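Below: one structure in structure tokens.
One protein chain is absent from this view; the other protein chains keep their places.
Read from first to last, the chains carry the letters A, B and C; within each, the first residue is number 1.
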Amino acid sequence: MSSEPELSILEAIRSALFDEMGRDERVMVLGMDVGQLGGVFRVTRGLMERFGPERVVDTPLAEGSIVGASLGLAIGGMVPVAEIQFLGFTHQAFHQIGPQLGRYRFRSRGRFNAQVTIRAPFGGGVRTPEFHPDAIEAQFAQEPGVKIVCPAFPDDAKGLLLEAIRDPDPVLYLEPQRLYRVIRGPVPAGDHTVPFGSSRLVREGKDVVLIAWSAAVHMCLAAADQLAQEGVAASVLDLRTLIPLDVAGLIAAVEKSGKAVVVHEAPLTGGFGAEIVATIQQEAFGSLDAPIRRVAARDTPYPPGSLEDYFLPTVARVVAAARATVEY
Amino acid sequence: MSSEPELSILEAIRSALFDEMGRDERVMVLGMDVGQLGGVFRVTRGLMERFGPERVVDTPLAEGSIVGASLGLAIGGMVPVAEIQFLGFTHQAFHQIGPQLGRYRFRSRGRFNAQVTIRAPFGGGVRTPEFHPDAIEAQFAQEPGVKIVCPAFPDDAKGLLLEAIRDPDPVLYLEPQRLYRVIRGPVPAGDHTVPFGSSRLVREGKDVVLIAWSAAVHMCLAAADQLAQEGVAASVLDLRTLIPLDVAGLIAAVEKSGKAVVVHEAPLTGGFGAEIVATIQQEAFGSLDAPIRRVAARDTPYPPGSLEDYFLPTVARVVAAARATVEY
Amino acid sequence: MQELLGVDGTVRGPSPMSPDQVVAALRLMLLSRAVDDRLIKLQRMGRVGVYGPVHGQEAAVIGSAMALDPQRDWIVPASREHPAMLRHGLPLKNMFATYMGNFDAAAVPAGVRLLPRQQSIGAQLPHAAGLAWALKLRRTPGVVAVYFGEGASSEGDFHEASNLAGVMRVPLVMLLINNHYAISTPLHRQTAAAQLAARAEGYGFPGFVVDGNDLLAVYAVTADAVSRALAGDGPTLIECLTYRMGFHNTSDNPKEYRDSAEVDEASQRDPIERVRRFAIREGMWSVAQEAAALEEIRSEIETAQRQVEELPRPGAAAIFEHVYETLSPRLQQQRAEALDEARPR
Partner (left out) sequence: MQELLGVDGTVRGPSPMSPDQVVAALRLMLLSRAVDDRLIKLQRMGRVGVYGPVHGQEAAVIGSAMALDPQRDWIVPASREHPAMLRHGLPLKNMFATYMGNFDAAAVPAGVRLLPRQQSIGAQLPHAAGLAWALKLRRTPGVVAVYFGEGASSEGDFHEASNLAGVMRVPLVMLLINNHYAISTPLHRQTAAAQLAARAEGYGFPGFVVDGNDLLAVYAVTADAVSRALAGDGPTLIECLTYRMGFHNTSDNPKEYRDSAEVDEASQRDPIERVRRFAIREGMWSVAQEAAALEEIRSEIETAQRQVEELPRPGAAAIFEHVYETLSPRLQQQRAEALDEARPR
């Protein structure tokens, strides 16, 4: 592994885009400001110079048409990677994502499929304005036909993005904006893909398992460090993809200790954590020794950056929930 | 009660609209085909003749502007009751419902509030075309600031609608299209309101509780009848509102038997049933004697009407799940 | 407004369509009316779910479709353009399967350049823009013709797709079928614009209004738009002014919102009668030919309907097909349960 380059999550995403556009000339990138500027986070910087303005396209300011046109582009033989500037603005394209891209294979009985990747940064902790941090991934879990992917590490960022672009079905690829530059790690060179529906146990511990995805995984790792000092050994499970969900991996991780905490940045009520809890208690009821606690954002609108620490889950809340679960 | 008129759900909704528009001249109805035609289900029939074309308005075919304009109308002192022709088409207005109506009070720090009711029929079993039956209520549970109301009986249809129109915050009022004309019952005359966040135990039984909302409540009642013949006594809890959720009533109903089944018409994964299960196991872990089973639609796009019985939950599936839960 | 074919069947100047094309169009128009009648009958018998007739809009739908090359061009329909879909290569059997609830048999066959019907109003417009964009990027000769109603023109999707198509200068022909109604909503409640075609200027491409009940004019305007698109000159918006003679669909009753005088007046401009007069005057068509054509059409319809009736109905397994390319373990489990529950007991 040491021979592998150390990349940030942002660099890993960019390198995957360079690789795949070089490998497959049908792949194109479209979205607001993705070309000349390289995107508001510079994720796509350099792509236009390298692949030209036909394959790296600055679009008008209209999310619905970015997503809807991507379906048409895919039917026409292209492989679009659409960027929505922030996940919160997928709401403007909501009627196109699930009901159109997600159902087109089904509606056409397999004649057409939407090989489209929708990339979008999301998540809090960086004092962004309203809408920009919204973690609304759970809303897409009710859109059968769509896959939801949320890497937390540079190697998965690359492996899951290559998998997403090559997946014949529409994939929502969620990028943890807070981690873009702060999390660095080794990234396998060359053609590295990570299959969907495979969770990853990123830390082993016998007392309790902390379950999360995207940026919350790192909050769980920090909590696990603190818990270790208290003598509590916590596992951390990174789901990596929500749809498809790795039910087997999830259950296996929970059965080790019979105790679990689910952590996410989205508001509590109706968050995907509820699905995780419901799935566990259905599949592993007998081995549960304590209620599964959820540590999530509050059921309020996202507040201004200066207040977001009161809104979001914190390491302290995760530690407290884990402690209460272990001591139950 | 016998002195009360027997009304269908549709008639109860219509009578509530007549009453409230008569009582409060700020109340107006807007949406596609709601005026001259009285709506595609004739729910608003007669309102235009009675209250005139300024207060009962046929709008252009654009859901986003129906909802967005309703916020402006509310700020301007009107009390809009907007009809979206079918809940599936709220996706076209998704960016206006949660992020705008749902957050406007918060954003303006109480200077403005969105006293808007959005009515929409939904649900399957009537062989409607694609999109028309979509049960996407869970997606709105991740939009803090919005309330979600789903009556299953004529008296609640009236009581919850009057409550919704008078509620100073935005309310999504979901109408079970399959039951519009088939469920009749007594409806209190005059000013009958039902507070949000109060569930209703519509059947008592000691062995297991079946939890549902909207049309699925009647599926549970039918299942309870069958179960009774097998000697299984099932309670049926009608949640009536999802946001706010009656946690206390839910827990009380579950603790009686320690066994519960949740039933909904939406696809399983990420449906609001997951929230119900997560809430119960968190609040009533100790008293649970069996895993809570969920009976829901499949995780596929909604199929054509001729196949919907394979997709939707059925009385048989509810009975089987209840039996397995009781025998656990 | 562009007009060529008078109500009396006389043409201004030379016909843009050859005699063969006119006869083919007339036959398709007659087929369309016969299909309307049959599917409405089947719906009344409970064998069809909901059906929205083409009645009155045949010239707009067929005149435009005749200007396309099925081997080269794509059609992106809304939900009331099945004559165009048939002309473009959809078998009549598949069309009947659509309405008789057999969605597997309804699929667009491989090789036919046609997207499925769209029931979310306006949602097909960005798809069409994207497909036309792909043709341009891949240097594939061809245009995309997208159909939508005047009601759809109020949706944000219309605006966003039109603006994008203008910026990318894609080979798109936008066929706005203005039949003056969106369910019960009349044109003047739908927009205050004098002409919807005027919106094209706001997107940087040309827009035209044409008498949508005039087969020849619709054909000519569409053919020009196709040539422009093929020459790389980008999109065109064509507003076909027509009238929805029948109900919105089989669950609608127009008497509730429009008076019959309006309908009677519109029936004076029936699109088929005009073509018939023209074709007979020009000696392309005769009463005898029409009788023969109607007989053929009747048996084609019989055959298509019977073929669908004889097909096995899709079962529980069908709802798990084409959800994703491969089913997740959870979906496999749901499928197993569904098949088990569906077994006759």
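Operating definition for what follows: a residue touches a chain if its C-beta (ideal position, glycine included) is under 8 Å from a C-beta of that chain, and two chains touch if they have at least 3 such contacts.
Predicted model, so just to flag it, every value in this text is computed and none were measured.
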- Message: If I consider the whole complex, including the chain that's not displayed, which of C:A192, C:A231, C:A261 or C:A288 touches that chain?
- Response: C:A192
- Item | Residue ranges of subunit A at the interface with the undisplayed chain | 32-33, 36-38, 40, 58-62, 64, 88-89, 92, 127-131, 268-269, 298-301, 303-307, 310-311, 314, 316-317
- Footprint left on subunit C by the chain that the document does not show: 154-160, 163, 166-167, 169, 189-194, 196, 198-199, 201-205, 234
- Item | subunit B, residues in touch with the chain not shown (by the definition above) | 28, 54-55, 59-60, 62, 64-65, 67-78, 80, 95-96, 99-100, 105-113, 144-145, 147, 167-169, 197, 243-245, 247-248
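Following the convention adopted for this analysis, only the chains that are shown with their structure count from here on.
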- Message: Please identify the chain with the largest separation between its CA centroid and the CA centroid of subunit C.
- Response: A
- So what's the Cα centroid distance for subunit A and subunit C, whole Å? 40
- Rounded Å distance, subunit B centre to subunit C centre (Cα mean): 36
- Message: At least two partner chains per residue is the criterion; list those residues in subunit A.
- Response: 95, 99, 106-107, 144-145, 243, 245
- Hey, what residues on subunit C touch two or more of the other chains? 103, 120, 156, 323, 330
